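Input: one structure, supplied below.
With one protein chain withheld, the remaining protein chains of the complex are depicted in position.
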Amino acid sequence: MASTIARRLNVLKRGGDVASSFWQTVAYLLLAVLAVAIIYPLIWMALNGFKSNAELFGDPWGLPTTWRWENFEKAWSLGVVRYLANSIIVTGASVVSTVLFSSMAAYALTRHRIPLAGPITVLLLGGMMLAPTVALIPLFRLLQTLGIFDTYWALIILYTAFRIPFSVFLIRAYMITLSREIEDAAVVDGANRWQIFWLVVMPLSRPIIVSAGLLHALFSWNEFVFALVFINSGDLKTLPVGLLAMQGRVLSDWPVLFAALTMASIPMILLFLAGQRQFIRGLAEGIGK
Amino acid sequence: MLTSRGGRWTMLLWVAPAVLLLLVFVYFPVVDNLRLSMFRWNAFSPSEQWVGLDNYTALAADPIFWSSLFNNVAYAIVSVVFQVGGGLVLAAVLEELVRGRLKGILRTVYFIPAVLSLTITGLLFQFMYNPQIGLVNGLLDVVGLDSWKHSWLGESATAIWAIIAMSQWQSIGYVAVLFIVAMQRIPRELYEAAYIDGATRAQAFVRITVPLVREMTLLAMIITVSGAFLVFNEVQVMTAGGPNNASHTLGTWLYKSAFFNDQMGYAAAIAVVIFVITVTAAIVQLFLGRGRAVQY
Partner (left out) sequence: MTSAAGIRRLSQPLGVLIATVAIAVGACSGTASPTTAPASAGGASADPGATAAGQLEGSISFLHKYSDPRYAPYFEEVVAGYMAANPNVTIDIQAESDQGVKDKLRILAASNSLPDVYFSWAGDFTKKFVRGDLARDLTTDVTGEWASSFTPAALEAYTYDGKLYGVPITLDAKYLVYNKEMFAANNVSIPTTLEELLATCDTFKAAGVTDPITFGNVNGWPAIHFMTQLNPYYVPAETMSADYDPATGAFTDPGYQKALEAFADINTHCLSQGANGITHEAAQAQFLAGRSPMHYIEAVEFFALTEQGGAPADLANNWEFFKLPAPADAVGDTGYLTGAPDGFLVNPGSQHPEIAIDFLRYLTSIDNASKMVSDLGWLSPVQGSATAENTFEQNVRVIEDIATAEGMAIWLDTVTHIDVANAYLNGVQAMLDGTKTAADVVNDIQSAADKAKAETQ
């Protein structure tokens, strides 16, 4: 018996018979093709930013003959810097507000028996099914009435409101599983609820908070519909809308547009590379439950 | 329970900001949409005109509404097959076959498109699909498939499919990572036991992996399907719904009706339809997925 098992395990360790190594090769090939298919367009995009217009039209596949950094400078000054700044402001502020309000709500719902807990939970989580596009027209008039049309506030408030459901979902699922010992100890020590929230519960929820924050940042950074309709001043445009406006402007100077696209991609890629482990761990701990 | 001081009612203050924001900016608009869809009005009309259900009958008779709906459904089906199905397979292959640093590198590479704004990928692919200088036609040239070349975004028949293809490119890595996360929780012993019993990799995948990531599959499907019905950004950037309204989705048709065709009541009616579809789809999926919790 043992030798049979050992023999079989050996066979498996050697990679098995010809058929299975054939499939392995096929699999590796597909993985490689997929990787190229994903990376090459991005490289093409970056390279095109260095070309001249004539080169782009004449030889799309080729490398640029000279490295025209001036395209990047031009894209920067044409607005990429402004759009980046606006996106950072809106995303930064809405990440804070979303995570804050969602954590507060999750804390109240999971740690305390508040009246109307059931309906409130349904209300908060049910919001996940409602979409920004659907709310476009009514929000139009609502924002005018509130006087925040064409301001940062419009986007910050809207992004927060529309992402609270998902964030509450994540944070609540996590908080439910936290043990109460430390909190009970804190109560005995005389801490009030706010202190317990900030000093005990939040630190314990760090993984899911980071995850929720990163997910919200991803949404907010790339949000398009609201930014398109509710922001008019060129000064306030966020990155996605600004890039589109740029496409309309540099109609005849495409390398500059490619340069802009490349520069616009870098922040999120860097953020992702840096936060990858947290992001995935947070997802794992939050969603995996 | 920590409800000693201040009473339970003051805890309501903690949920108040979230609840208020949702009521005002998320729920109220849904209701208001219903009301607005019963009027005919636009940016230039001095007043609103009550038309009852006329906008809905117009919607039912509007060929572009139906083609938009069709496009959304196509989007959903293709996305489920490629992103959920393909993502699952990709995750399994990555987990099983690749080891160490290469796995991490590949995982990162596949995921990167998902962090790029849809505007960026939309504009990038607009160039990729350009009939004269784009990579897609160029690639077909290189491999000798000249006759397959098209003006991908310029022909009614191919436009929406070109956009859907771009969407798969962008999101397959994202869904694959979600599955990897779920797969890592499956105890290795189950696989080892199966191999000892002589199972092939494929059989282990079907009998062990797929059932045990059921919850993640459900989540991925919900995300993909609702995303497919809400699609706006990539279509607006790549074709704005053209040519000849062939690539419109419900979202872009809503936008065009409101802000190009001067028909805001009609657009509100489209919004109500989108709402009904997404909520129904979400409820159905939740209901179907409400099975036993995954047990190892």
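Each chain carries a letter (A and B) given by its place in the written order, and its residues are counted from 1.
Here is the rule we use: contacts are C-beta pairs under 8 Å (C-beta built on N, C-alpha and C of every residue); 3 or more make two chains touch, one makes a residue touch a chain.
The structure displayed is predicted, hence computed values, not measured ones.
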Touching the absent chain when the full complex is considered, from B:Ser117, B:Asn130 or B:Ser226: B:Asn130
Touching residue (missing chain; options A:Ala105, A:Ile196, A:Ile209 or A:Met263): A:Ile209
Chain not shown, touching residues in chain B: 42-46, 129-132, 150-157, 242-245, 255, 258-262, 264
Touch list for chain A against the chain that is not drawn: 53-54, 57, 78, 88-90, 92-93, 95-97, 140-141, 143-144, 149-153, 156, 203, 206-207, 209-210, 213, 229, 232-236, 244-245, 248-252, 275, 278
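Following the convention adopted for this analysis, only the chains that are shown with their structure count from here on.
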Centre distance in Å when chain A and chain B are each reduced to the mean of their C-alpha atoms: 15
Partner chain A, residues of chain B touching it in the complex: 1-6, 8-9, 11-12, 14-15, 17-19, 21-30, 32-33, 36, 90, 93-94, 97-98, 106, 108-113, 115-120, 123-125, 127-128, 132-135, 138, 169, 173, 177-178, 181-182, 184-185, 195-196, 198, 200-201, 216, 219, 226, 230, 232-233, 236-237, 251, 254-255, 258-259, 264, 267-268, 271-272, 274-275, 278-279, 282-283
In the complex, chain A residues that touch chain B: 5, 8-9, 12, 20, 23-24, 27-28, 30-31, 34-35, 37-42, 44-45, 48, 56-57, 60-61, 101-102, 104-105, 107-109, 111-116, 120, 123-124, 127-139, 141-142, 157-158, 160-162, 164-165, 168, 183-184, 187, 192-193, 196, 218, 221-222, 224-225, 228-229, 239-241, 243-244, 247, 254, 257-258, 261, 264-265, 268-269, 271-273, 276, 280, 283-284, 287-288
